[in-house]
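One protein chain is absent from this view; the other protein chains keep their places.
To keep things simple, chains are lettered A and B as they appear, and every chain counts its residues starting from 1.
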Amino acid sequence: MFTLETGSGFWNPIIWIGVIFIALLIAYVIRGFGRRDYKRDTEQTKPFLSGNVEPDKELVHLRAKNLYWGFKETLKGYYEILRKIHNGMVSDYVLWFVIIMCILFIVMGVL
Amino acid sequence: MIYNIPFIAVVLLILVGLATVIFKKNLIKIVIGITIIESGVNLFLITLGYRENSVAPIYTFAPSTKMVLPVPQALALTSIVIGVAVMALMLSIGVRIYRSYKTLDVRKMRRLRE
Partner (left out) sequence: MVDIIDVLLTHGPALIIAVPLFGAFLTPLISRLNDKARNIFVIAVMGLTEFIVLLLAYDIFTTNGVHTYTFGSKQPLLTLPSGYLVPVRIIFEIDGLSIFMGIIAVTLALVASIYSWSFMRKEDGLDKYYTLLLLLTTGMLGMVSTGDMFNFFVFLEITSIASAALVAFRVNKGESQEAAFKYIVLSSIGALFVLFAVAILYGQYDALNIATLANRIRYTFLDKVALVLLVASLGMKAGIVPMHMWLPDAYGEAPASVTIAIVAATQASLYALIRMCFTLYGGITSVATIGWILIILAMASIFIGVTMALLQSDFKRMIAYAAVAEIGYMVLGIGVGLALLFSRTPYSVKAIQGGIFHIINDALDVGLLFLVAGAVFYATKERLLDRLGGLARNMRYSTIFFIIGALAVAGMPPMNGFASKLLIYESTYQVSPILAVVAILASILLLAVMVKIFHSAFMGPPLVKAADVPKTMLIAMAILAALIIFFGLFPNIVVENMVKPAADALINQATYISQVLGGV
């Protein structure tokens, strides 16, 4: 009752959880090979920024509209077209409905 | 040919209604366009029931037993009532839009774009 039979394979979430658990166990064992002689909460655990002072988290936190800037910049042409289509007027929404109806009429052989 | 005129009128009404909704910029005119489409569909429902040389289906001692179909008349009544409710809702929403946007122009009501 755990196994889902797709037409060409199978999917069992319990086997997946077991494999992930074994992988996490191996990661924990590898972590145990590290050095234990460090002092917590001192200069040794802070990030190193070539000697500069680490700024406040409030100032460097990336806001939502700046994330994925590279992706949006690459697809700029496509996004300009999409933004022009979604212009927010109710008459254009009905116009799209009529266009799809006409395309369906042509394809189904009515017009 | 003369019995086809209601069907041609139905198609014309629906096309006029769709053209009003698509091409007019005033909110009230869009609501009127939807009402015109609804009138066209109701006319189509009633025209389907017509039979030649028949009387209305309301008699007990009928002058002739050939009567118009009563079922589309019931369907059209229900549809008219639904149309009244929808139009009331649209106009009340339109009143509130006017209070907050100070205009009835659909091109200016675009705070929710993209």
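Convention: a residue touches a chain if its C-beta (ideal position, glycine included) is under 8 Å from a C-beta of that chain, and two chains touch if they have at least 3 such contacts.
In this text, all values refer to a predicted model and were calculated from it rather than measured experimentally.
The set of chain B residues touching the chain not shown comprises 14, 21, 27, 30, 34, 37-38, 41, 44-45, 48, 71-72, 75, 78-79, 82, 85-86, 89-90, 93-94, 96-97, 100-101, 109, 111-112, 114.
Where chain A meets the missing chain, the touching residues are 1-9, 11, 13-14, 16-17, 56-58, 61-65, 67-68, 71-72, 75, 78-79, 82-83, 85-86, 90, 92-94, 96-97, 99-101, 104-105, 107-110.
Just so we're on the same page, only the chains that are shown with their structure count from here on.
In terms of their C-alpha centroids, the spacing between chain A and chain B amounts to 47 Å. Every residue of chain A that touches chain B in the complex is listed here, in rising order: 82-83, 86-91, 94-95, 98.
Residues of chain B touching chain A in their complex: 18, 21-25, 30, 106-107, 109-114.
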